[in-house]
Each structure stands twice: as C-alpha cells, then as structure tokens.
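A single protein chain has been removed from this complex, and every other one stays in its place.
Order of writing sets the labels: A and B. Residues in every chain begin at 1.
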Amino acid sequence: MAAEFDVTARGSPAADPPPGILGKVMRHLLHPFRRGTPPQPQPATGFYTDTSVCIGCKACEVACKQWNQLPADGFAFTGNSYDNTGALSAESWRHVKFVEQFDVLRSLRERVPGNGGGTSEPLAERAEHSPADGRLSLDVIPPPADRWLMMSDVCKHCAAAPCQHACPTGAIVYNEFGNVYIQPDICNGCAYCIAACPFGVITRSHFDGHAHKCTLCYDRQKDGLVPACAKACPTASIQFGPVAELRERAAKRVDELKQRGHAAAHLYGNQRTEAYSELHSFYLLLDRPAVYGLPDDPVNPWVHMRGDYLRTVAFGLAGLLLTLAVFLLAGRPA
Amino acid sequence: MTPSPTATGYAHREVTKPPNWHGLVVWDVMLNAVTTGVFLVAAVGDLARPTAFAPVAAWAYPLALAVLLADLVCLVLDLGNPLRFHHMLRVFKPSSPMSLGVWCLTAYSLPLTGLAACALFGWRTEWLHPALLVVALPFSFGSAAYKGVLFSTTAQPGWRDARWLGAYHVTSALAIGAGVLWALAEWLGASEAAGLLRWATAGLILLGVYPAVRFAVEFRASRVVMVVVTVLSFVLPLVLVATPQAAWVAAVALLVGGYVARSALVHRPHRS
Partner (left out) sequence: MPGLGATLGRGAATTYQQDLANADCLLVMGSNMAEAHPVGFRWPLKAKENGATLIHVDPRFSRTSALCDVFVPIRAGTDIAFLGGLIRHVIEHDKWFREFVLAYTNAAVIVDEGFRDTEELGGLFSGFDPTDRTYDPQAGHWNYAGANGKTQHKDEGNPGTHGYGHMGGGEQHPQPQKDPTLRHPNCVFQILKRHFARYTPEAVAGVCGCSPEQVVRVAELLAANSGRERTSTIVYAVGWTHHTTGVQIIRAAGILQLLLGNMGRPGGGIMAMRGHSSIQGSTDVATLYDLLPGYLPQPTTDDAHSTLRGYLDKETLSTGYWANMPAFVVSLLKAWYGAAATPENEFGFGWIPRVDGDHSHLVTTDRMARGEMTGYFVFGQNPAGGGMNAGMQRAGLRALDWLVVADWFETETATFWKNDPTGPPPRDVKTEVFFIPAAGSPEKEGTLVNTQRLLQWHNQALDPPGDCRSDAWFVYQLGRRLKELYADSADPRDWPIQALTWDYDRRHPHTLPDRTASRIHDEPDTLRILQEMNGRTADGRLLQTFGELKDDGSTACGCWIYSGVTPEPGRNRANERDRTPGNPVEPNWGFAWPLNRRVMYNRASADPDGKPWSERKKLIWWDEAEQRWTGPDVPDFEPTKPPTYRPPAGATGMAAIAGDTPFIMKTDGLGWLYAAKGVKDGPLPAHYEPIESPVGNSLHPRQPDNPTVRTFPGPLNPLAAAPTADFPVVATTFRLTEHYLSGPMSRFNSWLNELMPEMFVECGPELAAEVGFANGDWVTVRTPRAGIVCRALVTSRIKPLRVDGRAVHQVGLPFHWAFAGETVGGNANDLTSIVADVNVSMHEAKVFAVRVEKGPAGGPGLLPTKRPVAWPTREPTPGTPPAAQPEGGYAHGG
C-alpha cells in the first residue's frame, strides 16, 4: 500500500462534503483514504547550513514563524547565552543555538599569539613579511581562540528518515523534492515519530495534537520559491538548493576554512555512515557535533529492528512451545 | 565564592525529545501483555488439551477481549487526535512496528470477538472454534511481539539500547497470562487445567529470566525497580508455585511486577 502522496488531492472538488452531520462524519472517516496521483519526482533539495557565517540574528526563526503562521513558544528567559527558544518543537521549526567557548579554550589562547592573551610576539614584524602587492597573508591571523558559535538548527530531512519509517498512518512522506513532509491532515498524533527522531526535531503541538516540523517550505518550493528561512538569512549561512550542488559548495568551503586554520571545520551529515543515512539538511560545523547539540554518531533505530524482532519471536515461540510441552506432557496418566 | 555558572551549552543535554507517552501508554503496554498472554496460553491449552481447558477457555476469551478493548481505548485516547484513530488503517507499513501492531491488534480482535461470543453464548461447533483459534493465534502473537520492538526501535535513551526489550515483554506477557489463567482455573475449580497452568507459569517465569536480565542491564533500570520487579515477577510467583492455594497472590504479583516494569519503561525518556 504505497500511494502516500495524497497532498494534491486536498482541496479537490471531490472533497466537498455531503450535507448534514452524517455527511461530516462520512467525510471525516473517508477523507484519509482518498488517493491522488503522486507528483513527478524532482531533484532532491535541501539545506546547507554554514555555521561559520551565522551571526545568530534569528531572522530564520521569525521568517519561518511568519510564513507558516506558527505561534510563539512562550516567553521564557533561559540564561543559556542568547538562546531563549531552547529547542526545536512543533511551534519552532528553526532554532538558533549559541555556544560560548571562552574559558574552556584558555589554554589554547595562551599558545596563540595576540588573541587577548597578552603575548609579546612581534606581530608588526610578521605583518611586514607579507607580500607587498597581494593581500595580507592569511596565516598571520589565526582563528580566534575565544569563540561564540552560532548555528541555526532545523529538521535534517534525512535521506532515510526514522520518523518516516515510524509513522503508522503514512502521514510522513517523502515529497517530490525528497523532503520529509508531515501531511497535517493525516497525522493523528501517535508521537512515534517523536520517539524515533535521533535529533529531537519533532514534537506534538498543544494546539491540534499533531506532530509538526519543518516542511522545507513545501508550499513555497511548489511555487518555485526559496524556503522562508533561507530567503531571510542575511549572510547566506542557510543555503537552499539541489542537494548535490550544495554538497559541492560545502566541500569547497571546508577546504577554504581549513586553509585558514580552522582545523576542526567539517561537514555533518553530508555522507552516509554505517548507522545513518546522509542528511538533506547538512551542516558545516567548527567543533564536535555534540557541542552544537547534535549526536556525534547518529544511529538509525531501524538498524536494530530485525534483530529485535528475531529475539522477540524466538523467545515468544520458545514460550509457546514450552507451554505446549507442559500441557501435552505434564499431568497425563502415564 | 566560585564564579557563577554561565551559558550551559548543549553538549551535556539529551538530544532527543521524549514522546508524549505517559500513564495511558503504561496501561496500554500492560493490557497488551495481559490480553495476549491470557489468550495465547489459553489457546495453546485449548488446542492441546481441549477437555481440560474448556471451562477455563470459556472465561479466558471474554476476559482477553475485555482487556483488549480496554487496551484499545487507552491507545486511542493517547493519540494527539483520537478522532483520527482510523488513520492508522489507511496504510500497512511493516517498517513501522506501530503500523504492524495496529493491524495485528485489529486482526486479532476479530476472531477473538468470535471466540468470546462462542464462549458467552455457548456455541460450540466442531470446526469454527479451532478455526478461529488458528486464525487468532498468529495475530495475537504479533500483537505481543510488536510492542517491545516498537519501544526498542526508537532513538530514546534507555529504549534505543534495549535489544532484549521485545523478548522480555513477550515472555513476561506469557508468564502473566499463565499466572492469571492459573488463578482463574483455581477459582473455577478446574483442577487439571490449574495443575498444568501451575507448571506452565513456573516454566515461563524461568524462561523470562534471561531476557529480563539482559534488558535490565541495557536499560540501566533503577535499583528500586529492579528489586521490586525481581521479587514480584520472579521470586514470589516461583515460590508460590509450590502452594496451589496461592495462585491469586502469584497472579497479582505477576501483574503488579509487570506494571512496575512497564511504567519504568515508558517513563524512562522523561527522566533523561
């Protein structure tokens, strides 16, 4: 039973409910079973989030809420740097994280000249060695040791998404752009996708009891528009486009950053690992993923499912056989 | 005075979000164990020793059906939008343990209803009864088997590492079923069935020790829960197997022990 693409069927004339209460009930009961034609698949699209140029302005959060008409998630001062959103949720599909790395890197700072460590390294001399007609050689400027990392988090749109595997209603589908999309008229709020997501992206809305998350602006993409967050991002930290193209761009950027001394710069989720698929929304990070609140090595829960079933069925059958044996063998007159 | 803590960052936090599963889900998992356990053991008995088990089975199927219905009520009410329960039936997705489970439960409920009706109205035909049993058995087994796998096939702390959770759940369900039927048989005065069920209970409890230990280790269960569950689900019923009059106490111990374990299971992600 494939045909999970009934997005296009919504709003069709067939959806006109027959009159009366009975009609409403019938419509409610039959609505989820209607089927439409799946749209023509398109090249997979996604996000590439370059955290090295994120300025933490949160324009993505606001643009997302405004376009999708999402409610505010409550006014709570967290004290965790400038992050008062706290987490991704059914009401916050973008979340900008702030990581302050100051004293933790003090030892490093003391080794790097001129970054507040009060070194007496004669920088003037070093600068004079730079070529006269080109730009100042970049290796004169080591990356600062004191860092305030910022990152705009979002649904990862996994190529093999646990939430999509989990969804028992078929509400979560891959749309024609290869994005993971929750059909809001199908979801019944079982919350299994929430449990399945290793990135903690999805929650259930207090308003309608359904699971919500980033749609990668499916509606905008269908109209040929860029997702609201990427459109609003002033520094191109959030880039949208065909995934293949984004990966190329990202790889180039990592090389560039490495040349400039950002040794830890790397891409997160651009390639599949043993335990997890590649992400269609992937990141350029300047530190370990865990620092940004991402699992260092995400595991797709489905890699274990077969074995778990096997053990369960084996012990279940063993129990049944044991019972059968007891019933057949015990208490019979010899 | 030590400097005040500043921004805490994210590294120490659990990344995943716990699903909104609380009391109703605990009851769901528990009732799932009871209905499938009671039915499976009764069905095996009914097929293997029909005469001995007839009086017990007559009560067991309606009981299993009643518990299943209660279970389904819990399941539906726990949804974010209970009025959309039927959306579960618009696709069959074996990749999703929940989809598989819903279909198993549905398929299990139909012959079980027939069996319960037969039992209640005293219709006993040569072919219908065993046919219904044979149809219900695999779906009932599936209903018991999917539940644990549903939890272990998630990204939640505790659950994601519990490779033996499904095996624990299913053996525990069978033990509970056997214990409940044993008590039922004692109450009905079906002494032959009671004797058989006594041994089955003991055997199933012992079978469950291995998966239970493996599960407890992976799950990193709290010490209190481990002690309570060990005493109620294993030690006490095993001791009581020797005294037939204590069947009720053993059954209650198994039920309570099973509930405590499942409550700890369901609430585990919320504690992280």
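Some points to look at:
The rule we apply is simple: a residue touches a chain if its C-beta (ideal position, glycine included) is under 8 Å from a C-beta of that chain, and two chains touch if they have at least 3 such contacts.
It should be emphasised that the depicted structure is a prediction, and the values quoted were computed from it without experimental measurement.
Here one chain is not drawn; of A:45, A:81, A:164 or A:323, the residue touching it is A:81.
The chain omitted from view is touched by exactly one of A:97, A:212 or A:311, namely A:212. Touching the omitted chain from chain B are residues 1-7. Looking at chain A, the residues touching the absent chain are 7, 10-11, 15, 31, 53, 55-59, 61-62, 65-79, 81-82, 84-85, 91, 93, 100, 102-103, 114-116, 118-121, 123-124, 127-128, 130, 132-136, 138, 141, 143-144, 146-150, 183-186, 207-208, 212, 215, 218-219, 234-236, 256.
Here, only the chains that are shown with their structure count from here on.
Averaged Cα coordinates give chain A a centre that lies 34 Å from the centre of chain B.
Residues 6-11, 13-21, 40-41, 44-45, 48-49, 53, 78-88, 90-93, 95-99, 102, 141, 144-145, 148-156, 159-160, 163-167, 169-171, 174-175, 178, 192, 195-196, 199-200, 203-204, 207-208, 211, 269 of chain B touch chain A in their complex.
Taken together, the chain A residues at the contact with chain B in this complex read 1, 4, 28-29, 32-33, 79-81, 87, 89, 97-100, 162, 165-171, 186-192, 194-205, 208-211, 288, 290-295, 298-299, 301-302, 304-305, 307-309, 311-316, 318-320, 322-324, 326-328, 330-331.
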